[in-house]
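I'd like to ask some things about the structure below.
Only a single protein chain was left out; the remaining protein chains are all shown in position.
The letters A and B name the chains in turn, as written, and every chain counts its residues from 1.
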Amino acid sequence: MRYAGHAVLAAVVLFLIGPFLVIAAAGLSAGDTLTFPPQGLSLKWITAVFGMENFRQSFVLSLWLAVGSTALALLFGVPAAYGLARYPVPGRDFMRSIVFTPVIVPGIIAGLALLRHAVIPLGLPVTTALILAHTVLVVPYAVRVVTASLEHLRTDVEEAAVILGATRTGTFFRVVLPNIRNGILAAFILGFVTSFNQVPVSLFLTGPGITTLPIDMLASMEFVYDPSIAALSALLALMSMAIVMIAEKMLGLSRYV
Amino acid sequence: MRIALGIAVALASAVAAPASAQQPTLVLSAFGVAQDQLRKDLYAPFEAKCGCKIVVEVGNSADRLAKLEARKANPEVDIAVMADVNALEAANKGLIDPIDVSKLTNYDKLYDVVKDPLGNKMGVGYTYYATSIIYRSDKVKIESWTDLWKPELKGRLALPNITTTQGPLLLFMADRAFGGTTPDFATGINKVSEIKGGVVTFYERAAQLAQLFQQDEIWAAVTGRFNWPLLKKLNMPLAWATPKEGLTGGLNVLVLTKGSKNKELAMRFMDEWLSTEAQTRLAMSQVDSPANKEVKLPPEIADVLTYGEDTAKGLKLIPPAQMLANREAWVSGWNSKIAR
Partner (left out) sequence: MFEDRRIGIALAAPAVLFVMLAFLLPVGILLSGSVTTPGGWGISRFTTFFAEPLYQEVVWRTLRLGALVTLASAAIGYAAALAIVDTSPATKGRLVGLFILPLMISPVARTYAWIVILGRTGLVNQVVTGLGLSDEPLRLLFTETAVFIGLVQLFLPLMVLSLVSALENLPADVVPAARVLGANWIAVFFRVILPLTREGLVIGGTLVFTGAVTAYITPAVLGGSKVLMLETLLYQRVSVANDYVSASVIAVILIAMSVAANALLKRAAAARKR
């Protein structure tokens, strides 16, 4: 039974991870077209990617966007998670459902709705629109993860702090926040990744000279057929891998997903 | 909330900072292809002359058209390049302005076919292409559009989807080849539906074809000449068919957005794009086939592009009016007969 279990596990892991190895290998190809097995090995496409101005710009924008919108989402999400977890708020489930709606609305509709009924009527600049949209998308993750992390924290610690004379605000910052720090970091990483990889919502919100990396990749996939996209995908996968490994090592990300 | 908004604004301006320099800015909406080369051959030389900055929004024609429409009250794009069909749609929706061609010093150097492709001088073609069949010469022989119906191509054929610029062209030639006479291409649609089971995919992205040929998925595909340089790089026995019914084709046009605040600069940029020098540079880099008659190309370059007076005159194009009047009918015919 145990061996069968291990065999299944190995097969499943291969199924999940194998495609990345294929992409990584294709990105290391010395040839001019995308194939597997690659035609010889070289780093030429990897170096080529670093030389591509448009990818560099959109990478920087995606990075900023992911950090900024996740930080904003946490500013909204942490107090909301705390308030809804600790206080007898009337209609608590209803409020939580409202906050979670961005997860169930198809991304293309969200992007289109924001473009037509928020960005254009209000005359928002492209970057503001992107920040706004990505923040809304990340809020549900922030609330969910921080809520999970608050559930692990016993309330009597906070009560003790208040009895001992601490203010509520002081208690939150000195007792609660340090204890849910890992949850917040986990939420940050999830939010970062959600925003960084976001395609359908951004599709309609990017503008002249301002485009995110995945959108840029999709646009060049329309016309370009060489290993550069594979090389870039492999680099991004490596980046994600590093983030996950550090996160798992430091805070046990797996508890919050 | 206020703090959050403050941070949002601060972040937004931090990100936007690089783009908001003092010099005049011209916003171009273009295809996401060969932008590095275009910058080198066209944008950078023009920027040096005008002391302005060119900002590019990229995407396929349809996406960019959707954005133009959404932003029509307050357009951010000044000048756009589009496939002829989409430009026609833009004209129809009142998104673009007619062009005062008397201000274009290079206008008279253009092939007739690109001078006024949309009617009413709504757009000027900067490049044109032939559309035909590219096939594996070691596997099949193609001398007519009807050869696409050969049994040996069953399961080995890629055709353009109706949603692409090439889709209507396929129907147009299929219709002609099988003696269709109605503008709704009923014959062509019926004929294509006969072989739909043997079509590997109705493709939407041109670059897909390179992959499909290389992975031996397909032996023949209907596509524009603009795909030829890419496909030639595969080093496979591929050939460009010259069917007896002739070649069709299309063009890409430059249009001016209605309400643009940079009309004058946009016109200068358009003129630059049509100039013999810029057109030659872009042709030599195999980015776009020249629309300017004065461009002289060496044979090895001419061979991969759509080039020459005769080619330009020989193309059978769908008249814009017919395109506009029947596009809905083609799409619904396609949806009920072919897409299912």
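Please note the rule applied: a contact is a pair of C-beta atoms (placed from the backbone, for glycine too) under 8 Å apart; a residue touches a chain by one contact, two chains touch by 3 or more.
Everything quoted here is computed from the prediction, not taken from an experiment.
Within the full complex, the chain left out of the display is in contact with A, B. When the missing chain is restored to the complex, the residue among B:Ala62, B:Ala186, B:Met284 or B:Ala302 that touches it is B:Ala62.
With the whole complex as reference, residues 1-2, 5-6, 8-9, 12-13, 15-20, 22-23, 26, 34-36, 76-77, 79-80, 82-84, 86-90, 95, 98-99, 101-110, 112-114, 116-118, 132, 135-136, 139, 143, 155, 158-159, 162, 168, 193, 196-197, 199-200, 214, 217-218, 221, 229-230, 233-234, 236-237, 240-241, 243-245, 248, 252-254, 257 of chain A touch the missing chain. Think of the hidden chain as still there; on chain B it touches residues 1, 4, 62-63, 65-66, 69, 155, 161, 163, 199-204, 211, 215-217, 331, 335-336, 339-340.
Assume only the chains that are shown with their structure count from here on.
If each chain is reduced to the centroid of its CA atoms, chain A and chain B end up 35 Å from each other. By the touch rule above, chain A contacts chain B in their complex via residues 32-35, 52-54, 61, 64-65, 68, 71-72, 75-76, 115-116, 120, 123, 125-128, 131-132, 135, 203-204, 206-211, 216, 219-225.
Listed in rising order, the residues of chain B touching chain A in the complex are 3-4, 7-9, 11-12, 14-16, 19, 27-29, 31-36, 39, 55-60, 63, 66-67, 70-71, 73-74, 76-77, 205-208, 210-211, 214, 230, 233-234.
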